[in-house]
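Following this message is one structure expressed as structure tokens.
Here the complex is missing one protein chain, while the rest keep their positions.
For reference, chains read A, B and C in written order, and residue numbers begin at 1 within each chain.
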Amino acid sequence: MDIANGAALPDRDTLLDWYRQMVLIREFEETCYDLYEEKRITGVYLHLYSGQEAVGVGALAAIEPRDHAITAYRDHGVALARGVDPGPLMAEMMGKRSGVSGGKGGSMHLASREHNFWGGFAIVGGHLPLAAGIALEAQYSGRDDVVLCFVGDGSSNNGYFHEALNLSAVWRLPVVWLIENNLYGMGTHIDEASGQPLLHKRALAYGMRDGGRIDGQDVVAVNGALDEAVAHARGEGPVLLEALTYRYRGHGVSDRQYNVRLKDELEEWKAERDPITRLGACLEEAHPDSRPAMSALEQAARDQVLAAVKFAEESPAPDADDLVRNVYVE
Amino acid sequence: MDIANGAALPDRDTLLDWYRQMVLIREFEETCYDLYEEKRITGVYLHLYSGQEAVGVGALAAIEPRDHAITAYRDHGVALARGVDPGPLMAEMMGKRSGVSGGKGGSMHLASREHNFWGGFAIVGGHLPLAAGIALEAQYSGRDDVVLCFVGDGSSNNGYFHEALNLSAVWRLPVVWLIENNLYGMGTHIDEASGQPLLHKRALAYGMRDGGRIDGQDVVAVNGALDEAVAHARGEGPVLLEALTYRYRGHGVSDRQYNVRLKDELEEWKAERDPITRLGACLEEAHPDSRPAMSALEQAARDQVLAAVKFAEESPAPDADDLVRNVYVE
Amino acid sequence: MAARNQPMREALRKALREEMLRDERVFVMGEEVGKWQGTHRITRGLYEEFGDRRVRDTPISEMAICGAAVGAAMAGLRPVAEMMTINFAFLALDAIVNHAAKIRYMFDGQFSVPLVFRAASGWGDQATASHSHAPEPIFAHFPGLYVAAPATPGDAYGMLKTAIRDENPVLFSESIALYPKPGPVPDDEDHLVPVGKGTIRREGADVTLVAWARGVEWSLQAAGQLEREGVNCEVVDMRWLRPLDMDLVYDSFRKTNRCVIVEESLPMYSFGSEIAAGIQENMFDHMDAPVKRVSAMDLPLPYARDIELMALPDADKVVAAVKEIV
Partner (left out) sequence: MAARNQPMREALRKALREEMLRDERVFVMGEEVGKWQGTHRITRGLYEEFGDRRVRDTPISEMAICGAAVGAAMAGLRPVAEMMTINFAFLALDAIVNHAAKIRYMFDGQFSVPLVFRAASGWGDQATASHSHAPEPIFAHFPGLYVAAPATPGDAYGMLKTAIRDENPVLFSESIALYPKPGPVPDDEDHLVPVGKGTIRREGADVTLVAWARGVEWSLQAAGQLEREGVNCEVVDMRWLRPLDMDLVYDSFRKTNRCVIVEESLPMYSFGSEIAAGIQENMFDHMDAPVKRVSAMDLPLPYARDIELMALPDADKVVAAVKEIV
């Protein structure tokens, strides 16, 4: 259950801050799950990040506020780790006007321009060239911002992946392509979807830096690998790497069978590699006095999410005027 | 100027037959060029194979009649090497009803079902999944046919390439993916279009056999590499390899600058690596008596192409009935 | 003919299964169609029954799915390729239009492309803008392809069979909202609905409602409401967006001299546009009033439930449109 694997541990405050983010994400996601069961969140799409927290938190800790993050529809965790307020995020889930996207985007289309969090995209692979374009703007403007682009393992077999990664290599764009390899597309295992299951090796096809495969359940390892990748992207050009991880709530709410289908695998990941448990254990070992702080963070997460739900439920829904607004810039 | 590089040479008849095909292609292409200048062939697209003959001839010699060939719009040479009669091919260039595609397809859309030559496709990358599908039919039906799919270097940066190659790997389809790397898309050099200029290395991204990079101006080397690749495809699954080659007539007839733009490079390829000159020299060295036979083949090629032009010009054009025929199977 | 009441989902599954049993060349491919049982459960049980040779899970590769289906069809198989939702067919537009639809013509009949692209279509249910479309009209713009869009389980059954047996490529649109809705499905394995033939769903003398897929349901509901107010609607279900059964529309219009077109698609360059244009061109002397169109509002679809539904057609909007012209 150890993490960091001998690498130098960040200081206590840093670890605690990561712990804070990870328990906040977990609490937020599990609350979403319950709210959906209670039909307080509706719709057909809701893809939860439970289990993958270390990837988002460890990766986003490696970039600066001026840098950029973009992801697919499994976007709650990335939004939270990027520092977006849970209230407007929860309001978005509930389709409220106070949601980050005015209730028009929903779970799959969170974004916060002020946090340089660019979304939240629902077409597999569709956000990859957007990441390249955002990086191009930085390069074009002579800044050294980096774009961190999260990519699903299943998405890496789509044409967008090939074209966007190649373009980023040809133009030496400052993008870190981080594959969150949670082993599955929806139900299809990576071994049955990809001729090359070691996805990071695809870097060679673009002549770009191969950042390797990392343990995505180890927030310290993720952060370390991302630090390197970000430094490379900032100076030299794109990097591709993958983090091995696992989703606890199946593909999304439409996936009613997730806890039956692969029961043993799921239980094993939860029991042996849970990223929060592992970070907690590591903290306790390195800083035996940190249990109370951790408990306080857990309680704070619960309070924060409760407040977010309250904020969301009390917010007004959009109306007929909102419906027709922002089709175009007028 | 030597070829085969120490590999065992095929017998005299084989070499002479390859010589026959290569001079026929060259004669056909150069005649097309002249006919276009004289406006006896019209339109905007005509992409000639002059300079690349060894790739098509060497590769197609490695497959059987029951196997399959498919390519892009630079398709005249592949059609001829597959054994399609020059008459209906030339008639197609001239938009005649006696053309292989009834005058409706033109230069870019040659095909001959009876030769298992599947075309002739004009959208970059578009024929790659078709090749996978044709291979699937063979596999599905329990036959061991192989599909030989020609791919342009520039096309290898398109989404179709990624998706089709990956699918072929996942399903272990019997396809040989042969990149004809003539260094350019239209005007863009491979180094500026591909993050990985050693295109054969992209095999790793699909976990498929890497057939390496071969000298595409050496028909014996091409044939040897393809023999291996075809054997692998027939038994094990897909292979990716590339042949380094050069086009003598620029991208196509719209490319009016080809002989100015890269004059030195062009002259060097012609002078040092011409595939016909090299095969001729090799034949003379290995079989000093073969000059008269070669001359006869050259004359035969001229006669054949002349006859093809005559056939084409004397053929009737399609009419209003042809215009509306074959939109659907009625 | 004997029939059994079944949801459209089951009717489609039955048609697929029977056609696979009937013809060894028919196979299914697409994302999650096999082990996962199909996202919309249309292929449920087929993987277990037919195995992975004939029920083929694919990577998330729409261009390759559609393109490989074209190649396999050219070579003699009869692929049924599933687009998990029709939105993803946007990524494969080139394979569908520039390849499937044109290969026969480009090579002057050397090849045929007997395949079906099944695509789950429509919106509602907060799927948001990029997952909420009924864009069938843009596919039906192109010759070489047929476009099917059944409104009832019986038609879904018969039309899918027709599509599979036909020698031409068919974009087969299935309305997600209709999947659970039941209706009679004929007990006849050779029940075929001819390509390009619409049908009258309800006879009436005052106004013709022309619709497809979900539009038929809204039209029938509106017709019910209007009947109570003394307006007698005839409901024409076009069933195919290409070819279009304009004769059927004209026959009805000759009787009613009034028409409202009802569809789930966006309003511009759409089904309503085409039908209205055809009526005014060919039935000019029979027109007692302008033809009206009811469609989705001209905007991307938002997530929030209330405003999402405002943007969609419904029976009330159809009633209001009819009232404008009677």
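Throughout what follows, contacts are C-beta pairs under 8 Å (C-beta built on N, C-alpha and C of every residue); 3 or more make two chains touch, one makes a residue touch a chain.
All values reported here derive from a predicted model rather than from experimental measurement.
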Query: Considering the full assembly, with which of the depicted chains is the omitted chain in contact?
result: A, B, C
- line: Checked against the full complex, the residue among C:L16, C:A140, C:V235 or C:V249 that touches the missing chain is C:A140
Query: Mind pulling the subunit A residues that touch the left-out chain?
result: 100-105, 109, 111-113, 118-121, 123, 126, 128-138, 140-141, 159-160, 163-164, 166-167, 170-171, 322, 325-329
- request: Tell me where the left-out chain touches subunit C, residue by residue.
  value: 63, 87, 90-91, 93-94, 97-99, 101-102, 105-106, 128-130, 135, 137-138, 140-144, 242, 244, 266, 268-274, 276-277, 279-282, 284, 287, 289-293, 298-300, 302
Message: List every residue of subunit B that touches the chain not included in the displayed model.
response: 42-45, 92, 95-96, 101, 103-109, 121-126, 154-155, 157-159, 185-188, 192-194, 254, 317-320, 322-324, 327
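Just so it is clear, only the chains that are shown with their structure count from here on.
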- line: Reported most central chain by Cα centroids is C
Field: Cα-centroid distance, subunit A relative to subunit B, in whole angstrom
entry: 46
- line: Note: subunit C sits from subunit B at a C-alpha centroid distance in Å of 41
- prompt: Where does subunit A touch two or more other chains at once, residue-wise?
  reply: 157-159, 192-194
Query: Do you know which subunit C residues sit against two or more other chains?
result: 58-59, 61-63
